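In this view, the complex is presented without one of its protein chains, the others remaining in place.
Going by the order they are written in, the chains are A and B; count residues from 1 in each one.
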Amino acid sequence: MRRTVGRGANYLVLVLLALVALAPILWMLSASLKTPGEILRYPPTILPEDIRWENYTEVFTLQPFAQQFLNSIVIMALVAVLTLVMSIPAGYALARVRPVAAGAVFLLLLSVIFIPPEATIIPLFQYAAKLGWVDTHYPLIIFTAALVTAPIATFVMRQAFLTLPAEFEDAASIDGSGRWRTMMQIYLPLVRPSVASVVVLSCWYSWNQFLEPLIYLRSPEKLTVPVALTHYEDPLAGPLWGVQMAATTLSVIPVLLVFFLAQRHVVSGLTAGGLKS
Amino acid sequence: MRRRTFLTGAGLAGVTAGSTGCLPGFSRTRPGSEGITLRMTMWSSNPDHLSLFQEIADDFLAEHEEVSGIEFESLGLDQLDMVLTTGMTAGDPPDLTWLPVESSREYIDAGALLDVAPTLASTPDYDVDDLVPELQERWRAGEAQYGVPFSTGPLIMYFNRTLYSEAGVDSPADLLAAGDWTWESFRETSRQLTEATGLPGYVVNDFDFQNWTRLLPLMEAYGASPWDEDAVRCTADAPEMADALGLFHSMVFEDGSSPVPGRQVDFFGGQAGSTTAFLGSSTLLDGVDFEWDVLPTPGGPAGDIQSVGQSAIVALSAGRQQEAALAFLAHLTARANAEKISRFFPPSRASLLNAEVLAQSSGLLSAEQLEPVVEAISGSGHIFPVAPNGARVANALDSSLDEFVYTPEADLDEALPRVCTAIDPVISA
Partner (left out) sequence: MSAATQAAPSRPRRSLRTRGRNRFGYLLLAPQMIGFTAVGLVAIVWVIWLSLHDVNVLAGSQDFVGLDNYARILTDPSMITVLPNTFFFVCVLSVAGTVIALLLAVLLNQKLRGIGIFRSIVFIPALVTMVAWALVWSFIVQPEGLLDALLGAVGVEALPWLRGGWLTLVVFAVIQLTKNVGINVMILLGALQAVPQELIEAARIDGAGRVRVLRSVVVPQISPAIMMVFMLMIVGSFKVFEVVMLLTEGGPGVQSSVLAFEIYKQGFLLNDVGYASALAVLLFAVILLLTAALWQARKRVVFHEND
């Protein structure tokens, strides 16, 4: 009896939780189909009276949304690649190779992780201006990877490499394998979960960026999704809620799809990376 | 291995795509290889406006061979300062831009605008004397002129005739006819309307409690102003301001006839009895299902003074094609083209400032309705007061009003001096 009540209470809490997590998304969906007149009505209606599919078409006519979505994806992919290129060798070096001053380098990188983007956006903007990178995607990829995702990734990779036993290295050198090969062929495959972790975190961070695209980018066809979402406004009438919610929905759906398809990988990537701290 | 191959594949795909340059993000789209390209920023994305400006631009291009193209860029008004300053930092600002009068002093004081007076004088068929002097004031300093206004229009009162008649309440037109068109009476009828229909009697358009200039019709009627004539001292704590803001405060928090902060009400969607907005907003009335009309804004103890907003076209001194930019500015605002622009924006030229011209342009408003508008622009209207450090002063004013005045329990005798404490240091900086 007690167990059933306990289980019932459990389910109740879980359902409430699910509601809090899902309610905004469902509300977003509902609002995306409403007419301008209905959207601000009080008390609000849950199911739209007249479904206004035009909200979705207007997403694309008011802004080059498809292009903006593609921009977000490309930037995200490149940030992930650049992060891996920087962090895997660096993590391995700090964990296994340990040249002189590795400790100092590690602490330095650790402190870089905590620098918030707002602290550096002003000088970085001027820097980008001098490089002719304003209104291009270069700062979003290179600055982000170098300053934010790579240091965190190096941290994660270092931890991952550290937890592997050193016997591998000795065994490899007995076999006559060079340093490079030891790293690439023996150690790297063993830390695949952490690599996945790094990819997930880099992609997630880049996808969510708002301040940087806001400052660096200007032309509508170069914007990324987060900034584009805030542009669905009429100069005189304020935010076009219906269209904005439709755009938001469109930006969320592909990510949800990818998540449900690749769920196992994403979850294992996160949990594996986080385990060894 | 599969996962890694996939990731590597995705990464390679991204890299290839990026390096082929087929994506816009990897190149600067500013040409400039052959000839000069001018860029002008504006805060309208209305296709009619854009095609008109493009048409005028094409004329210019035909006459000036050294200029190969003119681009128009639309952005939100709240982004304008940011786009201009970041553009200047990046060494790539627009050559020309629309600029609201509130920013005029700030930009002129900083030397950010080019003096266009010599160019205007030397442009044939410009007709400089046609420019109404009082309306150029904010843009002139001595002999120099730093911009040419292209839109000078008052805030007028729109009201929903249908709603008032349904509620059986005196509409603004009735009050005007009875010679009782004041803010006090308007407050009363708005309250009645709200009681009868549950809808707000009055919503301030484009205000959102973050844009103090939209309260100027009320302030002017009471002779109130946030700062004095020379913009060196805060006068927001004067009794006139207390009266003006007091009335508004009561409408919002006591009568409930105006929406509270955060609540969004759309007059043009039929959700309010009346609103104050610019002339350009009349296009939003196209196709609405209620009867409406326009009036000058109500009078008050200081009289029937209308509040007039203004925007000018300016050439930035940080621009790289200064000569061409100035030439285009002159072309845009020369008499012939000014007439075309007056189809959408009230002009500041004496020859164009009459009700018939304006009526033709607006399409929805008649010459009769526009008579008081013309009167306001050329006669009894005050253009928005302007302070140096425009952006910071506006920010300080909006912030302090939001914090001290726009709250239910605000006591204006206490709150307004605090507003002054907030803006005094910024005005005199």
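By definition in this document, a residue touches a chain if its C-beta (ideal position, glycine included) is under 8 Å from a C-beta of that chain, and two chains touch if they have at least 3 such contacts.
Only a predicted model underlies this, so the values are computations on that prediction, with no experimental measurement involved.
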Listed residues A:79, A:94 or A:199, member touching the removed chain: A:94
Touching residues (missing chain, whole complex) on chain B: 81-82, 84-86, 88-89, 106-107, 110-112, 209-210, 259-264, 318, 391-392, 395, 399-400, 402-404, 406-407, 422
Positions on chain A where the hidden chain makes contact: 7, 10-11, 13-14, 17-18, 20-22, 24-25, 27-28, 31, 42-44, 85-87, 89-90, 92-94, 97-100, 102, 105, 108-124, 126-127, 142-143, 145-147, 150-151, 154, 162-163, 173-174, 176-181, 183, 204, 207-208, 210-211, 215, 225-227, 229-230, 241, 244-245, 248, 251-252, 255-256, 259-260, 263, 267-268, 270-277
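Convention: only the chains that are shown with their structure count from here on.
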Touching residues (chain side chain B, partner chain A) in the complex: 1, 3-4, 7, 10-11, 13-15, 17-18, 23-29, 43-45, 76-77, 83, 86-87, 89-92, 205-206, 208, 264-266, 268-271, 277, 280-281, 284
Residue numbers on chain A that touch chain B, as the complex places them: 36-37, 40, 67, 70-71, 73-75, 77-78, 80-81, 84, 125-126, 128-129, 132, 134-138, 189, 192, 195-196, 199, 215, 218-219, 221-222, 231, 233, 235-238, 265
